[in-house]
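The complex appears here minus one protein chain, its other protein chains still in place.
Right after this comes chain A.
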């Protein structure tokens, strides 16, 4: 009995589904709209390095390339080293926000000749030591490195072995901190948090609970709009003061963030290359888009759309 009932039910279900289905729209009915824009651009392989500021750059460039130039954009989430590696193998066309990386430039631009520079993004990259805003307010003199030793005791943690703790983040970031601590004779120990996530969490908690944290951070960064960290002044940067890595005793230079493309892509005549080359905006622009993504939790596409629609003039300058 039960079996007959089961078979009957199955049959009814199939019948029911088929009938209801007849009312639905068929796949491919609206394909006329979506299949039209292949243009002469073709595919554009864009590396997306893992920080939100970069994601903002990539979102906007990808949005413009897709909507104004009709490119098929493949965004690939990769760390810097692997993305650069992709220039040679043809898997990556462009890196949009490069922080110095003279080592990679030497390897891929000078030696292997698989990559070329494509100019500045207009963003200024600042690297340095930062403290949470409450601390800068309570002890304004902490913003000078000369006074750091006075407070070293307060920065002690379970990890810093009796000295003050200087918290460093993701290992892929450019850092001279260990040499700086030694050469400036600071009573601090560099502790490696190991990821940007860990670093941001440390600052967020420090600001909330009024804790003492000194760490490595950078701008432009979306987190600054949540907790505006204050930079500690180190001996000012002069050209050449960072020549010998072991003897560095000066601040980080201001990085002119630039774009790198594969040599092949530069010669391809693709409109996407022209877009990358002309792409230029300010730290505020990037922070706005990064904030849409990180704080307001918009998708990168939606964030890009919102910014592009509000900044038509800037975008037009890139595509002309």
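Points to keep in mind about this one:
The rule we apply is simple: a residue touches a chain if its C-beta (ideal position, glycine included) is under 8 Å from a C-beta of that chain, and two chains touch if they have at least 3 such contacts; residues count from 1.
Here is the rule we use: contacts and distances are computed from a predicted model.
Of "Hydrogenase formation protein HypD", "Dihydroorotase", "Ion-translocating oxidoreductase complex subunit C" or "ABC transporter permease subunit", only "ABC transporter permease subunit" is the UniProt protein name of the chain excluded from the display. Residue A:200 is the one among A:41, A:186, A:200 or A:232 that touches the chain not shown. The missing chain, though absent from the display, is touched by one residue of A:55, A:219, A:258 or A:285; that residue is A:55. Interface note for the absent chain: among A:85, A:98, A:121 or A:283, the touching residue is A:85.
Considering the complete assembly, chain A touches the hidden chain via residues 3, 6-7, 10, 13-14, 17-18, 21, 24-31, 34-35, 50-52, 55, 76-82, 85-86, 88-89, 91-92, 103-104, 107, 111-112, 157-159, 167, 170-172, 178, 190-202, 204-205, 209, 222, 245, 293-295, 297.
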